[in-house]
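The complex appears here without one of its protein chains, the remainder shown in place.
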Amino acid sequence: MDHQPQLETMAVNPARVGNSKAIRMKSFYKKLAKNKAAMVGAFIVIVFSLLAIFAPLLAPYDPTEMQLSKKLETPSSEHWLGTDDKGRDILSRLLYGSRISLTVGILSTLLGALTGIILGVVAGYYGRWVDSLIMRICDVLLAFPGILLALAIVSVLGASTTNVIIAVAFYAIPTFARIVRGSTLTVKKLEYIDAIKAMGARDTRIIIKHILPNVLSPIIVQSTLYIASAIITASALSFLGMGTKPPTPEWGTMLAQGRSYVAQAPHITLFPGLVILLVVVGFNLFGDGLRDALDPKTKK
Amino acid sequence: MSLTKEESILEVRNLRTSFFTDEGEVKAVDGVDFSIEKGKTLGIVGESGSGKSITSLSILRLLQEPVGRIKEGEVIFKGEDLLKKSKKQMMAIRGNNISMIFQEPMTSLNPTLTCGEQIAESIRIHQKLNKKKAWEKSVEMLKLVGIPSPEKRAKQYPFELSGGMRQRVMIAISLACNPELLIADEPTTALDVTIQAQILELIKKLQEDMGTSLMIITHDLGVVAEMCDKVAVMYCGKVVEYADVKTVFTDPKHPYTIGLLNSVPKHDEDVEGDLAIITGSVPSPFNLPSGCSFAPRCPSAKEICHATLPELAETSDGDKVRCWIYTDQWEKEGEAVSRHE
Partner (left out) sequence: MFLYIVRRIFQTIPVMIGVTLAVFLMMHLIPGDAAKIMAGENANPEQIEQMRENLGLNEPLYQQYFSFIGNAVQGDLGNSIRTSRAVTSEIFDSRFWITVQLALVGTVLAVIFGLLAGIISATRKYSFADVSLMVIALFGLSMPNFWLGIMLIYLFSVNLGWFPVAGWGTWEHMILPAITLGTAGAAIIARMTRSSMLEVMDQDYIRTAYAKGVSDKLVIYKHGLRNALIPVVTVVGLQFGTLLGGAVITETVFAVNGLGRLVIDSIRAHDFPMVQGTILVCAVLFVVVNTMVDISYRLLNKRIDLN
């Protein structure tokens, strides 16, 4: 019985077909393009990016220009989305506000992801006390529940858009560090890494050529999803008066100002909130779609 | 057919099961016929992807709908077509009249329930025993399948047991309600070689003791030789040869069966030589050849093989084979043509 024809091995394994990079990319695009939700998300993200870039051309009014005679106006042909308590055009403010929200969301994610990636690679690759130290730092960062870490940082640094970026970035660090560390540990254990090392490859080369490409897809997915929550956190900080300061048009600040007039003029709070919701939905949909398309586990 | 209807416990006729994927329809089971006699054992042999596991899942209607669907055919169990049964009627049959053992003992048991609970569950469902009685019965079953200190083991979770032990638990679950038919889907493939023989022996012994009919699915011809009375050889969703076990080993007819047997190393021959290998590979399920599916790999294929699918026809000695060679047509055809892709 110890000699059996192992027929299983002769069969074609469909999962193994398409090992080359080009085919993998193609199947990734195909999967992504088929995912309607992801396409909707990408569309929303692209539209908002264009709106942000061309805000000065598109905005019908100066976003900071006050016309006190026209305050708290409901939407009309003149002011499509109405005016706020100081008579400023809400549409124009929202358009300009998209610049801040998208910039803060993307920059803080980039900053946090980059720091996290570096820490994660270092922790995973060098191990020992470096690893313990970095991981404990991450634990400490994660011990501050939700927005409190960002609040603490802003309370120390002072309220400004730049400080919001730093504060939100901080919260991203442990998430990315943990993902990257995990993958680094897995890749490091592979035999071919030992072989490359034996051939005298430098650590930096191993990390850049062999480890980073392996963690790229979870990082891309996580970044997209993190931008979504970064936008919410940043606007929450501004809403609390701990972020971008008025009169700069920022969605969270607009909400905070409109709050006192919610009974008379709910549109002042309604629109900024809807816009935040829409952008965040866009990034979330796109991020989910990326994850499904990059995840080898998901079925066709 | 040499068997009469009364003798057979299960008769599968023209079964067709397909999977509907984004890439198109996969005809996993494409017109399968066979029957199992009472108390006897049928082996279904084939490579992975030949449709043998899907056949067994189709019998119990355990396919994940709507991706997998039985398109047509009949599955006659004790004179009644299972495909015409209601969902409720099927539930009463599963685990009671027909049971199944799966390939992966490591993942086929629920990790959050004790072994005893998992055996007792089917006893309580089908025999309407109370909790205590069902538990006693499940301990008894564990003893029957040769698990030492069954009282203790019954209270343990699957992770506390080895692979072989878990497969014994699976057997205990499947035989708990004394089924008339047991379907074992590659019951030993995932186990260590030394354990494999023990498990097969156990199944065989219990089958004889309880008078159960057995359908065993395997890619291992050794298992077939040891266990089976009849064999159905499957290739690309079709039965290509259906015969008594002795005939298959002494006088195989289909070129695929011959190829399979030749690829088994023989103990008694000390000849150092290359193992016969079937050239080429299994065609893609999305793009099956129009004629005989095996034609592209077949050493004797003629023009007609590539063009038209042969029927599963009875030969002079009562065996069935799906091959042009055994038809009157064959002599009229020209020389063999190979069309390797």
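Of note:
By written order: A and B. Residues from 1 in each chain.
The rule we apply is simple: contacts are C-beta pairs under 8 Å (C-beta built on N, C-alpha and C of every residue); 3 or more make two chains touch, one makes a residue touch a chain.
Note that this is a predicted model, so its numbers are computed, not measured.
The residue from A:V104, A:V280 or A:A293 that touches the chain not shown here is A:V280.
Taking the complete complex into account, B:M100 is the one of B:I54, B:M100, B:L181 or B:C323 that touches the chain left out. When you scan A:L50, A:L68 or A:A143 for touch with the missing chain, the hit is A:A143. Across A:M39, A:I118 or A:L151, the single residue that touches the chain missing here is A:L151. The missing chain lies against subunit B, touching residues 60, 62, 91-96, 99-100, 102, 104, 107-113, 121-122, 125-126, 157, 159, 170, 173-174. Subunit A meets the missing chain through residues 136-137, 139-140, 143-148, 151-152, 154-158, 228, 232, 235-236, 239-242, 252, 255, 259, 262-263, 266, 269-270, 272-273, 276-277, 280-281, 284-285.
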